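Pasting a structure here, questions to come.
For this view, one protein chain was removed and the others were kept in their places.
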Amino acid sequence: MNSFLRKNTVLLITLADITALFIAAAQGMEKKDFVITLLRGLAVGSITFLVASGFSLIFGLLDVLNLAHGTLFMIGAYIGWTVFVRPDTFVDLLTPLALILSGFALRDVYPLLATRIRLGLSMKRILPWALILVSILIFSYILPRYPISFWDIGTYGQSPVTYSFLADQGTRLPAQVALFTEISAPLALIGLLFASIIGAFGISLFNIETQQQFKLNWKNFIGFAILLIVALFVFIFNESLTTALTGLGSNWLFLIAVVVATLSGAGLGALIESTLIRPLYIRPIYQLMLTLGMSAIGIEIVRAIWGRPEFVMPKPAFFNGSSEVCPAANFADWWAHNCSTILLLDGRVRVYNEIFIPIIGVVVLISIWMLLQRTRLGMVIRAGVQDREMVEALGINVRRVFTMVFSLGVGLAALGGILAAPSMGLSNAMGESLFLNALIALAIGGLTNYPGAALGSVLVGLIQQFIIKYGQIGIAIPFTDIIFKPTPPIVPASTVLLMVIILLILPNGLLGKKE
Amino acid sequence: MEGAMTAEIILETQNLRKQFSGLVAVDNVSIKVRKNSLHAIIGPNGAGKTTFFNLLSGNLEPTSGKVIYKGRDITHQPVHRTIHFGIGRSFQITNIFPNLTVFENIRLASQALGGDNFKFWQASSHFKKYEERTWNVIETVGLKERAQTFARTLPHGDQRKLELGMILAPDPEVLLLDEPTAGMASEQVPELIALIQGIQKEGNKTVMLVEHNMNVVMSVSDAITVMHQGMVLAEGTPAEIAANKEVQTAYLGGLYELNV
Amino acid sequence: MEYILDVQNIHSFIGQYHILQGVNVRVPKGSITALLGRNGAGKTTTLKSILGLTPPREGKVIYEGKEVQGMRSFDIASMGIGFVPEHRAIFRDLTVEENLKIAERSKGEYIRKKEFIFDLFPDLKRLITLPGTSLSGGQQQMLAIARALVADNHLLLIDEPSEGLAPVIIEHMMKAIQLLSKDSTIVLVEQNFLVASQLAEYYVIIEEGRSVQEGSMKDLANDKAAIHRYLGAA
Partner (left out) sequence: MTQQPNSRMSAFFLTNRAALFTLLALILLPFIVGLMDGESPMLVFANQSGNSKFAQGLAIEIFILALYALSFDLIFGITGMLSFGHSMFFGVGAYLTGISLKTLGLSLPATLGLVFIAAIVQAVLFGLVLPRVKGITFALVTLGLGSVFHIVVMSSEMGPYTGADVGLQGVIAPAFISPANERLRFYFIALTILILVYLLYKRFVDSPTGRVCIAIRENEGRARMLGYNTFYFKLAALTLSSLTAALAGFMHAIYQPIVSPNVASMGFTVTALLIILIGGVGTLNGALIGAVVYRLLDFGLRRYIGESASFISGTVYVLFVLFIPFGIVGTWKTKSFQVKQGWDRLRKLFG
């Protein structure tokens, strides 16, 4: 105990100081304000944590600073919104997407194929480009001939803003069914599949090392088969699926949206890691540039598809009820009526924003912690953070673990995005600001430290929310009559300053280990 | 022998101790190094020799104890100060600037103590005295033909020479050499040892040497300290060490007699 | 003689450095073979090249009759090669038990091998819940060897097992290695010639990235000139 105290003096002092600050701050505040602000802080902290934890897992194991993490968070939100508000679009998109991805699911097969091809040096250089080009050409021929039920970002009446508004009112537009025009469906499907396979093969040719030997077995084809079946199934049952989805209650739809957004994030992560990041492990600076570039591309794609204006995502009915007893006086009342707000110590608390999100944050915190501590994958991750080479020498495919962790990290960011959407709204800038928050949280907590990510996130959330609150009520500075009201710009500045101070005292953050 | 014994002590440690979380790497080491002598530290791998050097050169701070140089306590001096006192140090694992040329490597070492480091308005070729010094050192260590090649492309043996050149360049009084022959072909070893001996004798320098090759050590050193598990096992002249039974069992395993 | 491992003229690079410039190592099945040579001669790199951690750019590595050079290192290791690296590489965020469990290649291996391992290293049994960092040097070395025993390995590559250990512990370690050699073949890198000469039947001397001499350990013990030339007196 004594040695623990000695070793962590600085940490304990810092924590004590922060606690003292909060207690002192709470003095001048009404109880209900304090509780609400606390909950809000936890909510912001939870969302920050979802971004920060994924980022820190990736950085810890792969040594990659994924600067596109905020953008991926945002993409998660937009995908979730689409599933929730426009399930018909979602169904229409599934078929071509599954087909495009199916080629990448065969990535373990390509090296074998590559070793079979004997070509001259110049041909070897041209081949990947030629394959990618052909693949793009086929895509650009077929895809425009597949009408997807869509919105029009240019027209206000059909923009995401309007659809969101309508969905909030409970109105959903009748579903349309997408069928290929000008081209026969079997030909189009086969064409897409073919284009995807040669495109993915072309990309994989860039990073195949020579002399490699591989064993093939049926496991290499599972992903491919699943994607193929999904594509066909959705294509055939497009209409009934759309009707079924639109007919679902908003709670179920929200759940599906969360799952789809998270999985898409995870899939996107796996794809990015295995095609773009993998060749750059030996050139860290270029990873920065690559992820920055991806971030810019991501934001532009989102702008092109969903438009620039901000819009809101309706909350699922479970958190959005209204009746004469609302705001609910207690949880039993809330359970009966699904009120959107609840009274805690006479203060109105939004159930989704201030109770549901922190709960999810805690659930994710615990599940990832269990994953890290109790599962074999977690063991390998913890070991790999320290010594990749040794893990590999034990016969473990570290590369695959890398892909999994990247995918997990991006999946967490996407989950954060879709969960934040109903409370934060959707905007092109949502990723950037949250990413900065997450970075600050990590710097405070310790860059590669998982509990540190949680601690930092909560601190950042709390500080921001308390300062916002004081912006409204003002702080009475002790021994004077001055009431100081922090203005909004001080909110981000305060966390940044906290970060700078903590890093100067503890360069590895509060919980980071000394190297 | 008698005269050597009473010679001036240039470097001294008093109860030097270094502890890494659980492990005591250097345990209560007190040694005295006489001026102008060649003092060897030997011991099996993991005996704490390199850590001991790191304490002397300021790369590590000791947990307790003192390092005294010319009567002055330099225990807590930062690493960039020690060379200013006149202590140069080489590394067991070659530590050079791999992407700079041999010439550049040594010039950086030569100009370090000259006091012209902040004259950023003059080209470095303007400072002829450092260039001359650089060429001298390059010639001493025998890398003249390779002066303009990148350090990373040198063969291992030449990198060791470059490393030696980098400590020679600022002309220190005490040289701490950590396994200067590590990884060299056996044909090259005598050459390098002769070079070191030459530098020591002609330049009136004090050399401290960590070395694995017992025969080398026995033939060139004036004094030997044997370390084992962080502690000093024995101290004395080569003859005394060779006769020491304890050293034989702990280090040499009693399998071979030493040819002194 | 049947060779479990046959390394033929491999060349390996670390970054720009041409570390191995033609190493040949043949390891008879069931033997202990020692790689000898000075610091920095390329012994550790040889082990890493066999495992594909530092893939050789030229030459062949034949393990159990199959060319494995160019394969991914975890695939090579999965063929039954255990690695005990220099400085042990114990995972410090994992407990002793997890350090062993992580080496499993199929489920339940650890449970099956547990008893055997704890018979060999009784010390480890009482340390099982401690984190890897809290072990002493000797215990870490035992754990590193034990870790290589969890999976069914036919070949163990052990790098400097005696480094930095007290003589009593070295003796214990030597006994354990001798015991292990009954079931598996061992390639040993060792600085301490006494240890190497007592354990190994065969030796290969590596000098400046090349294998320069090989043979039976008994012959080397009498060849003072070679010992002097390549290994220094010790």
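As written, the chain order gives the labels A, B and C, with residue 1 at the start of each chain.
In this text, a contact is a pair of C-beta atoms (placed from the backbone, for glycine too) under 8 Å apart; a residue touches a chain by one contact, two chains touch by 3 or more.
Everything quoted here is computed from the prediction, not taken from an experiment.
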item	value
Among shown chains, those touching the left-out chain	A, B
From A:401, A:443, A:459 or A:511, residue that would touch the chain that is not displayed	A:443
Touch criterion as defined above, residue of A:276, A:343 or A:468 at the omitted chain	A:276
Hidden-chain contact residue, picked from the options A:61, A:131, A:161 or A:290	A:290
Missing-chain contacts mapped onto chain A	65, 206, 276, 279-280, 283, 285-286, 288-290, 292-297, 299-301, 303-304, 436, 439-440, 443, 447, 487, 489-490, 492-493, 496-497, 499-500, 503-504, 507-508
Residues belonging to chain B that touch the chain removed from view	57, 59, 78-81, 83-84, 89, 95-100, 104, 107-109, 111-113, 116-125, 127, 130, 166, 170
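Keep this in mind: only the chains that are shown with their structure count from here on.
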item	value
Centre distance in Å when chain A and chain B are each reduced to the mean of their C-alpha atoms	54
Rounded Å distance, chain B centre to chain C centre (Cα mean)	31
Whole-Å gap between the CA centroids of chain A and chain C	44
Of all residues in chain B, the ones touching two or more other chains	none
Chain C contact footprint on chain B (complex, rising order)	21-23, 44-47, 92-93, 98, 152-153, 156-157, 179, 181-186, 212-216, 218, 229, 250-256, 258-259
Residues of chain C touching chain A in the complex	51, 53, 69-75, 77-78, 83, 85, 89, 91-94, 98, 101-103, 105, 147, 151
Contact footprint of chain B on chain C as seen in their complex	15-17, 38-41, 133-134, 136-137, 160, 163-167, 191-195, 197, 207-208, 224, 227-230, 232-234
